[in-house]
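A single protein chain has been omitted from the complex, and every remaining protein chain is retained in its original position.
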């Protein structure tokens, strides 16, 4: 089954790629690797939420936002090389805008990691860093960047 | 035209590579990729500014500092493999030391992204993440790291 068919099976529509906020691209290929830009929790040009995780944003909501970021990374990969050329997910970095004292970044970023697993199965597991940052663009709570291997 | 000639055309001198603050190198090559260390806004051994963007440092000044970081990443690439071996810019991460509530990281990091575009044209557009961090080395406001493909 193709990854696109798997997305349909999951009932997930691949959104249009999110326009960069500057002079860069949603994703770039070099050799067999595709690097995406950090993706925000945006749908149809609207930020899904703003605020810090552990204050205005609950960890559960942040997990859903991380999934939305991950979906946008796949849209960026798809627009560049076609989702079905993905051989495996390689690396994920999840940046979590964290209220003072919030240390649950791994559970938040699992919203992205679990989604890659749902779509790609064994090819979706990846190396990952999850860190808590003080501020993210436009005040969104989560940003996710992705490296995939393509064939 | 070579990239070095293009830099001259822009009136930009490639500075000497900035000495690492520890047991690492300004840049390392693996296969066709060169990874630079995070570069700070330093000229001739002097930090151009310290402080947080959105407090002591304006977004406009931070954009200029991001450009200085980007220039230092190119110096690091040049010292390792020669700037003219760059095939394309692949990935940029911009870390912005942000005052509470400052969420304009993308515009700041555009100072670096725009510079890569000026130098490399179409080969200069890249994938990018821009994040707001709480503190950077020696209190500088911006740090930029780069991945380029070389041939």
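Chains: A and B, in written order; residue numbering restarts at 1 for each.
The rule is short, and it goes like this: a residue touches a chain if its C-beta (ideal position, glycine included) is under 8 Å from a C-beta of that chain, and two chains touch if they have at least 3 such contacts.
Since this is a predicted model, take the numbers as computed values, not measurements.
Given the contact definition stated above, which residue among A:12, A:48 or A:107 touches the chain not shown here?
Only one listed residue reaches the unshown chain, and that is A:107.
Quickly run down the residues of subunit B that touch the omitted chain.
Considering the whole complex, subunit B reaches the absent chain at 20-28, 30-31, 35-38, 93, 95, 97, 133-139, 143, 145.
When the complex is taken as a whole, what residues of subunit A touch the one chain not shown?
31-33, 88-92, 96, 98, 100-107, 109-110, 113-114, 116-117, 125-134, 147, 149
Throughout what follows, only the chains that are shown with their structure count from here on.
How many angstrom lie between the centres of subunit A and subunit B, each centre taken as the mean Cα position?
Measuring from centre to centre gives 24 Å for this pair.
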